[in-house]
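Note that one protein chain of the assembly has been removed; the remaining protein chains are unaltered in position.
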Amino acid sequence: MGRVVTLGEIMLRLSTDSGVRIAQADNFCAHYGGGEANVAISLANFGHDVYFASKIPDGLGEGVVKHLNRYGVHTNFLLKGGSRLGTYYVEAGIGERAANVIYDRAGSSFAEMTESEWQKEELFNNVDIFHISGITPALSSSWKKTTISLIEAAKEAGCKISFDINYRGKLWSQKEAGETISEILPLVDYCSAGKLDALYLLGIPEATEQENELVYYYQEIRKKFPAISVLYSTKRTVVSASCNELIGTLWMDDHYYESQNHVINPIVDRVGAGDAFSGGVLHGILAQKSPQEMIDFATAASALKHTIHGDCNQFSEPEVNSFLLAGSGKINR
Amino acid sequence: MGRVVTLGEIMLRLSTDSGVRIAQADNFCAHYGGGEANVAISLANFGHDVYFASKIPDGLGEGVVKHLNRYGVHTNFLLKGGSRLGTYYVEAGIGERAANVIYDRAGSSFAEMTESEWQKEELFNNVDIFHISGITPALSSSWKKTTISLIEAAKEAGCKISFDINYRGKLWSQKEAGETISEILPLVDYCSAGKLDALYLLGIPEATEQENELVYYYQEIRKKFPAISVLYSTKRTVVSASCNELIGTLWMDDHYYESQNHVINPIVDRVGAGDAFSGGVLHGILAQKSPQEMIDFATAASALKHTIHGDCNQFSEPEVNSFLLAGSGKINR
Amino acid sequence: MGRVVTLGEIMLRLSTDSGVRIAQADNFCAHYGGGEANVAISLANFGHDVYFASKIPDGLGEGVVKHLNRYGVHTNFLLKGGSRLGTYYVEAGIGERAANVIYDRAGSSFAEMTESEWQKEELFNNVDIFHISGITPALSSSWKKTTISLIEAAKEAGCKISFDINYRGKLWSQKEAGETISEILPLVDYCSAGKLDALYLLGIPEATEQENELVYYYQEIRKKFPAISVLYSTKRTVVSASCNELIGTLWMDDHYYESQNHVINPIVDRVGAGDAFSGGVLHGILAQKSPQEMIDFATAASALKHTIHGDCNQFSEPEVNSFLLAGSGKINR
Amino acid sequence: MGRVVTLGEIMLRLSTDSGVRIAQADNFCAHYGGGEANVAISLANFGHDVYFASKIPDGLGEGVVKHLNRYGVHTNFLLKGGSRLGTYYVEAGIGERAANVIYDRAGSSFAEMTESEWQKEELFNNVDIFHISGITPALSSSWKKTTISLIEAAKEAGCKISFDINYRGKLWSQKEAGETISEILPLVDYCSAGKLDALYLLGIPEATEQENELVYYYQEIRKKFPAISVLYSTKRTVVSASCNELIGTLWMDDHYYESQNHVINPIVDRVGAGDAFSGGVLHGILAQKSPQEMIDFATAASALKHTIHGDCNQFSEPEVNSFLLAGSGKINR
Amino acid sequence: MGRVVTLGEIMLRLSTDSGVRIAQADNFCAHYGGGEANVAISLANFGHDVYFASKIPDGLGEGVVKHLNRYGVHTNFLLKGGSRLGTYYVEAGIGERAANVIYDRAGSSFAEMTESEWQKEELFNNVDIFHISGITPALSSSWKKTTISLIEAAKEAGCKISFDINYRGKLWSQKEAGETISEILPLVDYCSAGKLDALYLLGIPEATEQENELVYYYQEIRKKFPAISVLYSTKRTVVSASCNELIGTLWMDDHYYESQNHVINPIVDRVGAGDAFSGGVLHGILAQKSPQEMIDFATAASALKHTIHGDCNQFSEPEVNSFLLAGSGKINR
Partner (left out) sequence: MGRVVTLGEIMLRLSTDSGVRIAQADNFCAHYGGGEANVAISLANFGHDVYFASKIPDGLGEGVVKHLNRYGVHTNFLLKGGSRLGTYYVEAGIGERAANVIYDRAGSSFAEMTESEWQKEELFNNVDIFHISGITPALSSSWKKTTISLIEAAKEAGCKISFDINYRGKLWSQKEAGETISEILPLVDYCSAGKLDALYLLGIPEATEQENELVYYYQEIRKKFPAISVLYSTKRTVVSASCNELIGTLWMDDHYYESQNHVINPIVDRVGAGDAFSGGVLHGILAQKSPQEMIDFATAASALKHTIHGDCNQFSEPEVNSFLLAGSGKINR
């Protein structure tokens, strides 16, 4: 199968049991995750050869290594050092009440890197896809530069570039994000971007009179960044924090594809659902699925992720496929 | 902010995990609660100076003190002594199956009090609101008398009187309750009472041809008890034990107000939701919110309570407000 | 009340917490169950004198004995010996994702029995109903024969025969099942069988133009097997693994009866719901309820089972009755 | 084997996890126990036909029934009714810190019985041993009388009487206890009594110059109460709450026997260790073991009880025997 | 009783279950603690009026407030703001294996304070004792200055100064610590300091030929810092991480006092044991106990702390006293 490198920050998530507030909690569940690490695990589950590159401290970093290894992700490019592992605390949302997240990620080993510490020739040697997200350049001005230079090096080494915009308003402004991302997208082959990204980051004017406005946004993004061959995002209807509906959408070969609607009720863990979707799309590309198969598979993978605790998808390709085939909720015995 | 005294019984609740019957249980979750204690905690969370008056035994009573202190409720008027702490056991309801509650509250330190053991001058000194409920006079014939004499003393000391009818058929008959409550209401300023209270306890004839029958009942209650300036209750649609819909209603300044409808699905813990609502209304009064703000805030506070384990609301005023502003279930990150 | 013998395999179920995959699990919840054992427990809860006959190994078998005793099922006919206790592993289904079940039941003490090891005179002495299911003859060719000879002996001893077809595609083919079951049904008085059984096992042609096709299938089954006096099954609508709708149906005295619809949301534990239904029907027969009461009771019992962890129903007759009377999800306090 | 009736109170024990104080506890472990119920379970584990007689309320009482049934104790004589189930709360001792126990047992269904509500002919029909303890007459003045009249009826019906003095200073004074027990002992065949009982309850003067003072006390007790054929107690050295040493002692056929010393470190659960010892002695009597075997077996059973959570011993006769044979702590694999 | 202010950092401790490594942990137990906060809680438990001054962020800081309030510590001087709450991760020691601690405390709201943000007149108004430790000046060079100026202000306001040297090699060098502490001690009344502090921080030459070398060190410290009226420390014998022996020692009125030896086996939680000891000494001073009573009480309090999870002592004065009276591990029932 394919060979993939993903690069980004990974954090320790501490979450309370459902229905318990952080200030009341006697214990926290521990999970490790980060967008690019989650994509790495999804792809490893689907049978690819995947490397996750990041930087973690000694001590707490040991849990990160074991987490990635457990799913078969290679940790050769996981640097050790720096001062701390970013953490964040989560009170899961329930019904009308949204999740409450407290970040404690400043000053992490990864965020404080001032330049690439990898041997680029080694890192990108024989790699099919290099995947990175918009969270990384948002971490510091060094990372803005380093992100771009890493993408350039990967491109040069012959990798396809996969980029998930993943805009986080707590990390940078729309203006700052828009500028940096506009520098990155000309280099990108596969991009996760949706309507809000188009409007607020990429400066695309609002759709008028479109039946399916996403077609319009995808077309406009491609006009601006013609290097992008695959664009994808989800349409998520937030009925409540416990119930969402999800449709995956894809723009490829100048056509628009979408998956069936998934009613996700109840949601076990919302974190990482977008990464499971990206992982599914990249797998579709590597496995040369048809666009419709690709978007069906990716959306099913994302729907499954919502039913599992933790940041990463834990379903293999055959499991995602048999989920696609089965009707909702039927037992086979 | 305001200074409030609430007075009533507090019990230890022992509940099984969801889906486990009491007779099967290997362990019980422990929570402390009682209507007036829960209101006290809500008001302390909203920044008021709150005292909870009750009587608890040594030994198990220590947990009660720590529980109240944790939320900043003052325990100066928490008497120590008597024979036991009332307890009750709960199997939470799920879907069609209602909760199963077994009370073991007879003979508690509080229920066995035969007269007020507080220095009334101290208890009501400088207090804005004295809050008490219909559970207290239901505990014994002594408590019928003591409740009234406490309310009279509070009134005399210049407190506003808040009373939650909170009728419990397991403690007294409708007739007995109706008689006592009719003695109390002439002294009451703020009262939680709804249609069923009007019909079965206060002897108000059934509404005919009313578009909004609650307006009728509120008006009739006020006719009978003109001292009451604020009347409030919730309209709760019990879809199942796991899903309720909730609208808060308020009668104030001769007008009727109601909140938007809250779909609470799933319900984490139903206990204390009414107290969270009362706490919200009293906060509205103390903070001089407009009637519409008051009922919106109180209903939101009650909706939030359903999403948290334990008897008491654990959300601050800013948290309730930002819940009101946000759409259902959206994450901010 | 009645005296009942049920006979079959009982296994140890190891299930993960909701939202946790088997390969990730640090611990498993343990429950014991099997179709006939679950029916035995239901009937013991309803006040009957019930014996469960099976074979279990020493060691792990001790947990089986304690499980059955806990609910008052007699274990006089529980043989000890053989090599192992069958086990199975369950990842509960959630929303769209179905449960995942891994069986490890081959070679169990019960499955490896080559002939009846009970004293038939003792086993069936004074017994009103002998209950057995289609899982037992599916276990081996010895069990095909032994099942039939046990039923014949029971019949001869004057027992009514209750049979739950309970077809499991993982254990035998439709053809094999159809042949064996067709040998059994002429001896059966009370039978749990539905549309799929009629079509795929009993060779009944598909209904045409029927308003209520179940009436047709029940009539056809009775035509073929006129000894059967009570036929019953459920109509289950699988909205998702977390939400099902359930209607019980009954054919008796040449009439069709069905219960109200139960919306089961959320489902706590789906396993054993069919056995709780059978237990309810058999209780109705023993207690000489009217057919409508019988099907209402049995369906309520099954609906309640879905709200409880473990394989067996844990509600007494008065509890099922008060559930039938109450509206959905109301608390009584 | 034998047929035994034990009679007494059974309570719900709520205990915190080790190292957690009651006032801090978010949950409690639930166990059911009482001296006579624990003896009943021990004897049922050893293969006897055992009936536990008591009175329990509806509701919480259901857990008591399931607890006793689980171990095969018959509940035919378990009356239902009265107002409540006694409970008590335990913070386990650790190291130097002793256990902290809070009783909430007053007013229980059993304690409030004013006379025997059993049919004595049925209760004692064909019974080998009737076992009761000094806790029962301590509960009320009615129970003082009822205890004696029950013992007399049992004696008359041909039962041997087993009595465990089990003095509790929180329930009655030494004087009161001494008087009642002195009325009981003339009827008793097997008695658990030690040095402290002899000195403070039975008025036996302190030993002087005895090598083994227990021999002296046992002889003196027998002089006063010659009907007693078996006297037994343990010598317990409390190194700390986590470590005890235990020697069983027995006086029978005018000889003194003692077991080897058991070093119990760590203690998992101290509650019920005395009952496990009594159960072992009574089993020895019923199984006609030699005195030395009897005391070795009973002390081993008691030592094993210390290693298990809950009030009752959970080891069968073969398990106690193989524990006696094995060296300390060796694995067999 | 007395009025006390303690001031320092408080952190969130995340610890694994015993026998589980951090890198393996699926969940962490959460406790809040810090030397001065722990002393505050001890003194509040003993009945004093105690204020804890510190600075904590919004968000996670809410748990700190609830923790302190739970034990009745006043939080009026708990500032809100800054960037983060210090955290640390603990794998408890077992037997020969020592605890493993990973600190993540840099950049905390408290550590980043650059000057006192309290109104000193308010803070020290009417205060009997101001307690602070050597950890605070170790946090930054600003804190070195601020610590001294706070102590000076307290002194001036008439407070007694209590100082716990609490040397942490991970925070500063012996040289740095020695210099700062030598500036502080001339202002200190009550000081926790032991042999190692004398030797390595205060430059006192090693004892020669002393029977009890502690007497020598205490005398030498007093010679250097004659303002100190009470000096105390523990002699701890580390048998293993699970078993320690503990003797409290005190120098007061030119005499040496020591407690009996406490064998602490097993240790439930070692953290905060020194703070429980300091809290006991300060209570002795405030309650004007005799020196021998004081050291007995303080050592008993510390021994009890070892038997409880969490950083703070949870025993009241009567509980410590009855522990002192009882023999080791005896139950009273």
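Order of writing sets the chain letters: A, B, C, D and E. Residues in each chain are counted from 1.
In this text, a residue touches a chain if its C-beta (ideal position, glycine included) is under 8 Å from a C-beta of that chain, and two chains touch if they have at least 3 such contacts.
The shown structure was predicted, so the numbers you read here are calculated from the model rather than taken from an experiment.
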item: Which of E:A157, E:V239, E:V263 or E:L324 contacts the chain that the document leaves out; value: E:V239
item: Option touching the unshown chain, where E:V20, E:I247, E:A287 or E:A326 are the choices; value: E:V20
item: Which residue of D:E9, D:D104, D:D197 or D:D269 touches the chain not shown here; value: D:D269
item: Candidate in contact with the missing chain, chosen from C:G47, C:G63 or C:G178; value: C:G63
item: Chain not shown: contacting residue from E:G8, E:G33 or E:G93; value: E:G93
item: Interface with the unshown chain - residue positions in chain C; value: 14, 22-30, 59-60, 62-63, 65-66, 83-85, 87, 89, 102, 104, 106-107
item: Residues of chain D (touch criterion as defined above) contacting the omitted chain; value: 262-269, 303-304, 306-310, 314, 323, 326-333
item: Interface with the unshown chain - residue positions in chain E; value: 18-21, 23-24, 93-99, 101, 168-170, 238-244, 266, 270
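Methods note: only the chains that are shown with their structure count from here on.
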item: Copy pair chain C, chain D: interface residue numbering same or different (half cut); value: same
item: Option reproducing the contacts of B-E, where over half of them reappear, out of B-C, A-C or C-D; value: C-D
item: Approximate Å spacing (C-alpha centroids) for the pair chain C, chain E; value: 63
item: Shared-contact residues (touching 2 or more other chains) in chain A; value: 23-24, 26, 266
item: Category of the chain touch graph - line, ring, star, complete, other; value: other
